[in-house]
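Accompanying notes for the structure given below.
A single protein chain has been removed from this complex, and every other one stays in its place.
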Amino acid sequence: MATKTILQSINEALDQMMEQDPSVVVYGEDVGFEGGVFRTTAGLQKKYGEKRVFDTPISEAAIVGSAVGMSINGMKPIVEMQFSGFSLPAYNQIVTHVARFRNRSRGKYHLPLVIRMPYGGGVKALEHHSESLETLYAHIPGLKLVIPSTPYDAKGLLIAAINDPDPVIFMEPKRIYRAFKQEVPDEIYEVPIGKARMVKKGKDLTIIAWGALVREVEKALELKPEIDAEVIDLRTISPIDFETIIASVKKTGRVLIVHEAVKSFGPAAELIAIINEKAFVYLEAAPRRLTGFDITVPLPKGEPYFIITPEQIAYEMQKLVDFKA
Amino acid sequence: MATKTILQSINEALDQMMEQDPSVVVYGEDVGFEGGVFRTTAGLQKKYGEKRVFDTPISEAAIVGSAVGMSINGMKPIVEMQFSGFSLPAYNQIVTHVARFRNRSRGKYHLPLVIRMPYGGGVKALEHHSESLETLYAHIPGLKLVIPSTPYDAKGLLIAAINDPDPVIFMEPKRIYRAFKQEVPDEIYEVPIGKARMVKKGKDLTIIAWGALVREVEKALELKPEIDAEVIDLRTISPIDFETIIASVKKTGRVLIVHEAVKSFGPAAELIAIINEKAFVYLEAAPRRLTGFDITVPLPKGEPYFIITPEQIAYEMQKLVDFKA
Amino acid sequence: MLFDEYNPLKGEMLQIMDQEGKIVNDKLEPKIDKETLLKMYKTMVLGRTADEKALQFQRQGRMLTYAPNIGQEAAQVGPMAALKDQDWLVLAFREFNAMLYKGVTLEQAFLYWYGNERGSRYDDEVRVLPINVPIGSQINHATGVAYASKLKELDEVAIVFIGDGGTSHGEFHEGMNFAATYDLPMITIIQNNQYAISTPRHKVIKAKTLAQKAIAYGISGIQVDGNDPLAMYLAVKTARERAIKGYGPTLIEAVTYRIGPHTTSDNPKLYREDTEVEEWLKKDPIKRMKNYLIGKKLWSEEKDVELHEELKQLVLDTFKHVEETGEVELNEVFDYTYEKLTPNLEEQLNYYKEYLKAEGIKDGN
Partner (left out) sequence: MLFDEYNPLKGEMLQIMDQEGKIVNDKLEPKIDKETLLKMYKTMVLGRTADEKALQFQRQGRMLTYAPNIGQEAAQVGPMAALKDQDWLVLAFREFNAMLYKGVTLEQAFLYWYGNERGSRYDDEVRVLPINVPIGSQINHATGVAYASKLKELDEVAIVFIGDGGTSHGEFHEGMNFAATYDLPMITIIQNNQYAISTPRHKVIKAKTLAQKAIAYGISGIQVDGNDPLAMYLAVKTARERAIKGYGPTLIEAVTYRIGPHTTSDNPKLYREDTEVEEWLKKDPIKRMKNYLIGKKLWSEEKDVELHEELKQLVLDTFKHVEETGEVELNEVFDYTYEKLTPNLEEQLNYYKEYLKAEGIKDGN
């Protein structure tokens, strides 16, 4: 066991799964020779050859569409969208095919593929390099959507995604690719899809977050030592782990959801709806959401207004515990 | 004044706006010579010529992308996606450009365009011809999303959309294109965007719906004469008319949201979140949502399981009024 | 080489038999065994019969929408005869005859248009992808299938169909380019039936031929008389050989005509003249194939009458069976979204069953 970053964990998961299973192929724009613009696929082409790890034309629909065809013909493709903002040209393929082939063919064909994409802001990037598009994938029946927040989970969830018989969208919080290291087993292991992670037990309120914001929540806890928050890292955005969330809310009666995706029609709304459906009578305060504003992620000079800080989270925590019906 | 169907109202709105404003152009697949597969644009090419009303190649991205360019160069394009399911190949253009040009150019360019698309199920159609994709557009900052449910609103809202300085997605409930007639003024008039319609006042609970389902709700009322429901036709899905909704929920304390879009991460979730944020203490029951299941809209033989009936709405109404905290 | 000789820029269309089924290019007449020739013909007649009946069923309100293939039989059956069993067929939506030839049962094909997803679950060994509604997107599936075949070094190709209208879609471009990049064993057949719903091909595509689009991808392209089954056979056979040798994909434009409406919801009289249809009726591929077979003494008028009778009955019987067994159970609409029902879907299914029970509704349509 050694300490690894999220980036290293992803690279290791890909490497080990390619080694173990010759049907795994990895491709996308600049994924092969260079090893990806973030270097998540570094070294793989050298090790597994140009046929299993390769560069593609700038054609997101072809990347995803071909992954559909490869899956049907026995491969396990893991494709990369260079940034989640550039998955949109492939959105038609993802919604109309990736999500539907099993249903359309009544189970004759299924697509055990993974679509990886770095996502989220905070890295001072150009337009379209910073969005958080969870809703667009979570709303589509037939897809699973997974987001790790730690090196350990990154490896385990990615392996689980590759082994999953259903197509998985795997969003990578690029802001923390290299932010910190963690002990990560050298072997292959799975972190189950569909299960949230209890980051910290608590009794005053429940905070739900995922991806890069889990760390920001942890920092916020330090700003508010007087509040005993329970923190849940959702990990799988779809299908949602009802159980963990509902158990927590029943206990605390108060809930704050934090995400960088824009607010309206965003993921927090679904969580609030579920909590209403399953734990309404336990609610002691109106659930709150702290999210990206309903605007385009600003270019770097304006981005700080958009990025959620530990201070804002702490501010929201206070509002929640102060709430009196 | 004469009675008109939704289809006729849409055709009339297009006709009158083209007549009034030479910068209006109307185009899309089969929109020109034939007048559209549903005949919404019938007669326009003959009247306004092939340059202003025309057939395009099967290229949704080009249809929407060219509308961006036309807007920049002084036109008011009204484009049609043959079915909302076929707007997905244009989704990249809509999200990255239609929604963002004003912001990107800090107001130098704005896009007063309208993207029309028939949507929804219940017409025994092939795959991809029946989806309800409100969330995909409502979640995107910079877009407005409008859905009429009556001939009167269809004409007034479409005219308002054409006059609106911001880009508007205009979804047409094709199931009721020809379902009924209503008195519709012959002149040009607007129904304001961003304002819901109070269909019926009531005190026991609030029902929010839009598009084809407003009629189904009305039918449900007849099945439950003992329940005095307030019915709101949302009309504009984004931006949402908070005021009307919150005023109603504060009065009734109970709310049912009915939509055909699939449930998870769907429009009802946002409404529930808003109601929590703004009227939590008034809630006497957990808000409920009656929506499409989280599956692909089935082909016609299975579609009846998916389509929401007045009986189901009535069943939900009863559950809501029966709820005791 | 065939594809040099018929380079699309030369403006020559490959034709082997004329409108009457007489060989006009005997150097190129392919040697096809009797069994295959008869299978080709019988499939075409079955396709035509089923097509005509489907239109009737639809008018009687017994079938839903239907997209007829009349006139395009050769463009579909010629290619299929040139393939091997292990080859993959990737569909657009107007390839009824190709499906039948490649092992989709008539019942499955009907069941789909009847409105039941089970109609897209072809038999396990049948290498056909389901009907693909989003125009153009199937090309990319074919590239993936072909990539896998090539990676595994198998003697397989993917053949994919698209309409003339479909070539304008971005996905056509991305898929063709992708296939060219990796020299994939893929064959693309454009069924240029002159229309995309109401829109004539010449009005929205400026290129003189569709075959010349191959040049954009640096691959071979050829324009073929799509109503000539032998020409279509030869083009695909040659393309297949090249693909297997590693020369990459081929783009084949089959020049043909949609005799019927776009679908049963369409009225072609709104946008085209009857005289145009009549001209094309003279080039009927079934007539040509029949004359060719009779000329070769492989077929006779008597056999033909018998065949038509037999297939008509088969179609009626099959459709009756579809009507008797074509309903969908509640579980079916939930069971295939994921391998296992998610907790969420389980809840939704249970909720619905509860509702049905509460209302005393039978669990069915």
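Each chain carries a letter (A, B and C) given by its place in the written order, and its residues are counted from 1.
Keep this in mind: a residue touches a chain if its C-beta (ideal position, glycine included) is under 8 Å from a C-beta of that chain, and two chains touch if they have at least 3 such contacts.
Note that the structure is a prediction, hence the values are computed from the model and not measured.
Q: Please work out which displayed chains the absent chain touches and list them by label.
A: Taken over the complete structure, the missing chain's partners among displayed chains are A, B, C.
Q: Considering the complete complex, identify which of B:Ser71, B:Ser87 or B:Asn276 is in touch with the unshown chain.
A: B:Ser71
Q: With respect to the chain omitted from the figure, which of B:Ser59, B:Ser87 or B:Gln312 is a touching residue?
A: Touches the omitted chain: B:Ser59.
Q: Using the touch definition from the top, which of B:Phe33, B:Phe242 or B:Tyr282 touches the missing chain?
A: Once the missing chain is taken into account, the touching residue is B:Phe242.
Q: Quickly run down the residues of chain C that touch the omitted chain.
A: For chain C, the residues touching the absent chain are 9, 168-174, 177-178, 180-181, 183, 203-208, 212-213, 215-219, 248.
Q: With the missing chain put back, which residues of chain B would touch it? List them for me.
A: So the residues of chain B touching the missing chain come out as 25, 51-52, 54, 56-57, 59, 61-62, 64-75, 77, 89, 92-93, 96-97, 101-110, 141-142, 144, 165-166, 194, 239-240, 242-243.
Q: Spell out, residue by residue, where the missing chain touches chain A.
A: Residues in contact with the chain left out: 29-30, 33-34, 37, 55-59, 61-62, 85-86, 88-89, 124-129, 263-264, 293-296, 298-306, 311-312, 315.
The working rule: only the chains that are shown with their structure count from here on.
Q: Centre to centre, using CA atoms, which chain is the farthest one from chain B?
A: Farthest from chain B by mean C-alpha position: C.
Q: State, to the nearest whole Å, the distance from the C-alpha centre of chain A to the C-alpha centre of chain C.
A: 40
Q: Taking each chain's centre as the mean position of its Cα atoms, how many Å separate chain A from chain B?
A: The answer is 30 Å.
Q: Which residue numbers or ranges of chain C touch two or more of the other chains?
A: Residue numbers touching two or more other chains: 117, 133-134, 170-171, 332, 337, 342, 344.
Q: For chain B, what residues touch not just one other chain but two or more?
A: 85, 88-89, 127-128, 264, 293-296
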